[in-house]
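Only one protein chain is missing from this complex, and each of the others stays in its spot.
Per-chain numbering from 1; labels A, B and C assigned in written order.
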Amino acid sequence: MTTMNMVQAINHTLDMKMSADDSVVLLGEDIGVDGGVFRVTEGLQKKYGQERVMDTPLVELGIVGAAIGMAINGLRPVPEIQFQDFIYTAFDQIINQMAKMRYRTAGRLPLPLVLRTPYGGGVRGGIYHSQSGESYFVHTAGLTVVTPSNPYDAKGLLSSSMDMNDPVIFMEPKRLYRAAKAEVPEEDYREEIGKAKLVHEGDKMTIITYGSMVPTVLSTVQKNNLDADVLDLRTLLPIDVDSIEASVKKTGRVMIVHEAPRTLGMGAEISALISERMIEYLYAPIIRVTGPDTPIPYRLEEYYLPNEKRIAEAAEKILNFR
Amino acid sequence: MTTMNMVQAINHTLDMKMSADDSVVLLGEDIGVDGGVFRVTEGLQKKYGQERVMDTPLVELGIVGAAIGMAINGLRPVPEIQFQDFIYTAFDQIINQMAKMRYRTAGRLPLPLVLRTPYGGGVRGGIYHSQSGESYFVHTAGLTVVTPSNPYDAKGLLSSSMDMNDPVIFMEPKRLYRAAKAEVPEEDYREEIGKAKLVHEGDKMTIITYGSMVPTVLSTVQKNNLDADVLDLRTLLPIDVDSIEASVKKTGRVMIVHEAPRTLGMGAEISALISERMIEYLYAPIIRVTGPDTPIPYRLEEYYLPNEKRIAEAAEKILNFR
Amino acid sequence: MTEMVNEQTERERHIRAYGAMILSRTLDRKIITAQRQGRVGFYTPSMGQEAGQIGLSMALDKDDLLFQYYRDVALMIHRGVPIETLINQVMGNKEDLAKGRQMPSHFLAEEQNFMSVQSPVATNLPLAVGAAYAVKYRKEDRIVVASFGEGSSSTPDFHAALNMAAVWNLPIIFFCENNGWAISLPVEKQTKVDIWKKAEAYGIKGLHADGNSIDDSYRVAKEAVEHVRSGKGPVLMEVRFFRMGPHSTSDDPTKYQTDIVKEGDERDPVVINERLFKEKGYLTDEVIERIKAESIRIVNEKFDACEKIEAPAPETMFQDVYEKMPWNISEEMEEIL
Partner (left out) sequence: MTEMVNEQTERERHIRAYGAMILSRTLDRKIITAQRQGRVGFYTPSMGQEAGQIGLSMALDKDDLLFQYYRDVALMIHRGVPIETLINQVMGNKEDLAKGRQMPSHFLAEEQNFMSVQSPVATNLPLAVGAAYAVKYRKEDRIVVASFGEGSSSTPDFHAALNMAAVWNLPIIFFCENNGWAISLPVEKQTKVDIWKKAEAYGIKGLHADGNSIDDSYRVAKEAVEHVRSGKGPVLMEVRFFRMGPHSTSDDPTKYQTDIVKEGDERDPVVINERLFKEKGYLTDEVIERIKAESIRIVNEKFDACEKIEAPAPETMFQDVYEKMPWNISEEMEEIL
């Protein structure tokens, strides 16, 4: 066991995987000599060479497109998009090539590929360095979407993602990169893709969240002594509907918390799944505590991000609903 | 009054607007000499010249980006993307420039711009000529998303869209282009953006749909004598929550029908809005009848698209739920 | 003695090339007719582009990897893709390698090293770059080819791919099939510069050939292949010819195209290469007749056989989105079937 933050845990996982398998290669902007703008790939180019850790020209669609071609031709690439906000310049490659290659070749050309990208606010990045675009990927059949909320899961989930023979969008909540430290085993382990984790147990309500919001939800629960299940989704696609079902049937009250804008954010799908399958178990409206339907402003960011106050107020509302 | 199909209604509306206002210009692939691959812009280049109806090189991001720059500099461009499936190559321009220009300039650079694009299945287009990508736009604050289901609305909604000082994604259900004819007044009229239309009235359930699915829902309702409100959303962002609320509070049973894949399709947001605001009025689960979470196959398309049978079955399920 | 063998080889090579051209043309004609009869849903003819494609194919090795585009039927046939593979794709029947999921013309033949065709044009180019990277990384001897139309040179993907391939000095040929039109847009309105000259912007080699001549295309393709295979980096090679058919069976070129090259025209590559091969003594009228008749027989026979193959089973629609079917797709399958 070593104490690691999320940056270290991801770096360590990439390192392990690269040393075990020559076909693992990394590519992205500034990931080599510079070690990545968040230092996630620090030291890896030195260790594995420029052929396995490539500093690419400034072109996201090239990074993603080349990664797809590498995966078709026997490699297991791990492309990085420097900020998730810039992924849209590669969006067609993701939607029309990456997500559909297995389908359109009837399984003949699977893509073992993990696209890593930091996302979310909390670092004063303003409109273009703070976006949480998970909905765009979760709506896209053929992708698997994963986001860890702590260093331990980061390693376990990234390892599992890199084992897959399907493309994974691995979203790293940048505000947690250095925020939380945890014990991370040096040895190999896996966290299952598609499984949520119950990170707090309670009977009166279910709070469903993921990524950067998990610590905020947990601290709110603790400070307010909320008798709540807290589910950390960890995988956003496919959604772990069984874990949601188990908890909601127990509590009958649901809150969903995320940073991304409300309209068609993850909260929408989770809410819809619940009212499709277990509406008769609900005692209260399903409440979404989310970023508003605006871009993320620079100076007023703290008003944008869901915080303890908003979560606590929503909890009160749900608990008092009759 | 003239009888028109949707292609004719849109062509006629563009013609009216262009003759009234010199600042309206069209640009896109094959929209000029060829009149567009669906003939929507037929005759307009001849009438208004190559400077106002531009055949562009093959580059969607250039079409969209140039349209944004035209709108900044005093024109009212109406770019066309030949198939919505290809819009993702321009996605960054839409998400990061188009949707955010007013916000990031505090209203100093508004964008009067209507991006037209045919979407949806039913024409045997397979994976890349059938997509319904509305969710990607509806999740994006700053955009307005409109889709007509008949020639009359097509004119009224397109006219209103072209009056706006904000960017509109105007999605044209290609399978209805020539399917339905209707009486369309020659004179100017408007249909309000953000307002759904109650296209069938009933008391036992509310069916919410839009675009290409409206005729299918209506025929199902008629054939099965369903005692249902049918709401044609027409505007997908912002959603007309008042009309939804009025109907759902009356009926207590809800079905949402769309072609797009289920996960984070429009149905998710509508369902979430309902269970957030009026869950206590519901007698039954909110059911989504949608395309599945797969790409759209060529040969088996009829299994992909929601049809009368699936809608009728869902209706029965909802009505019989206790 | 060596000379005789070479002559013999030359002759055989040319007969094979001619045969592929005729087979491709015959298949094209058949599918276009079948489309008019409602037996096929859609098609993008290759006619007019056969010679350039075959010239390229002649210069390639079996192991080379191709990211072709939707008009590469002659290229595929010359490289040995069985025409059943092509017809089954067009039919979208259950023998189609991709289970009928794609529109006609979106071929796949990975046994012959042809990757899968997508619709958004030129987005195969960055993939080819990645595949070429893998080739170089493993120090293999193969090269990679990505083909596309001249209109596709305007796309983001063209620029991204050529620049990356250049910077990484990869074994790749970007093969531009300039047929003069992108649907209704003539190349003069697409860009102001010859496509092959755009190589200069990336610091790579640019070459061009008469795409109506099998020999010229072969000659230039051989130069390209040698350059690439010897580690000197990417080549952008342009072949020029005519789009003799409509853009697709949904297109009406009379709306915009004044000068249409019809079959039998002096600019038809079948006419041009046939004449030349006869002059050079590779072909006789008799052989030509036999090849043509045989092609028609084969195409008709295979077409009829493939047409009888039934559609893929409905449940296949839900497969292969992922390696393992997730719960949501299973539920949707149950609901729909």
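The rule we apply is simple: a contact is a pair of C-beta atoms (placed from the backbone, for glycine too) under 8 Å apart; a residue touches a chain by one contact, two chains touch by 3 or more.
No experiment lies behind these values; they were computed from the predicted model shown.
A.B. asks: If you put the missing chain back into the full complex, which of the shown chains would it touch?
C.D. replies: A, B, C
A.B. asks: For the chain not shown, which residue from A:25, A:59, A:158 or A:199 touches it across the whole complex?
C.D. replies: Considering all chains, including the one not shown, the answer is A:59.
A.B. asks: One chain is left out of this view; which of A:77, A:118, A:267 or A:295 touches it in the full complex?
C.D. replies: A:295
A.B. asks: Using the touch rule from the top, list residues of chain B that touch the missing partner.
C.D. replies: 25, 51, 54, 56-57, 59, 61-62, 64-75, 77, 89, 92-93, 96-97, 100-110, 141-142, 144, 164-166, 194, 238-239, 241
A.B. asks: Tell me, which residues in chain A touch the chain that this view leaves out?
C.D. replies: Chain A touches the missing chain through residues 29-30, 32-35, 37, 55, 57-59, 61-62, 85-86, 88-89, 124-129, 262-263, 292-295, 297-300, 303-304, 310.
A.B. asks: Touching the missing chain, which residues of chain C?
C.D. replies: 154, 156-160, 163, 166-167, 189-193, 197-198, 200-204
Rule of thumb we're sticking to: only the chains that are shown with their structure count from here on.
A.B. asks: So with touch defined the way it is at the top, what topology do the chains form here? Options are line, ring, star, complete, other.
C.D. replies: complete
A.B. asks: Report the chain whose CA-based centre is farthest from the CA-based centre of chain B.
C.D. replies: So the farthest one, by centre of C-alpha atoms, is C.
A.B. asks: Taking each chain's centre as the mean position of its Cα atoms, how many Å separate chain B from chain C?
C.D. replies: Taking the mean C-alpha position of each chain, the two centres sit 36 Å apart.
A.B. asks: Averaging only over C-alpha atoms, locate the centres of chain A and chain C and give their separation in whole Å.
C.D. replies: Spacing between the chain centres: roughly 40 Å.
A.B. asks: Mind pulling the chain C residues that touch 2 or more other chains?
C.D. replies: Chain C, residues with two or more chain partners: 99, 101-102, 106, 118-120, 123, 156-157, 321, 326, 328-329.
A.B. asks: Which residues belonging to chain A are in contact with no fewer than two other chains?
C.D. replies: Within chain A, residues 89, 92, 96, 100, 103-104, 141-142, 239 contact more than one other chain.
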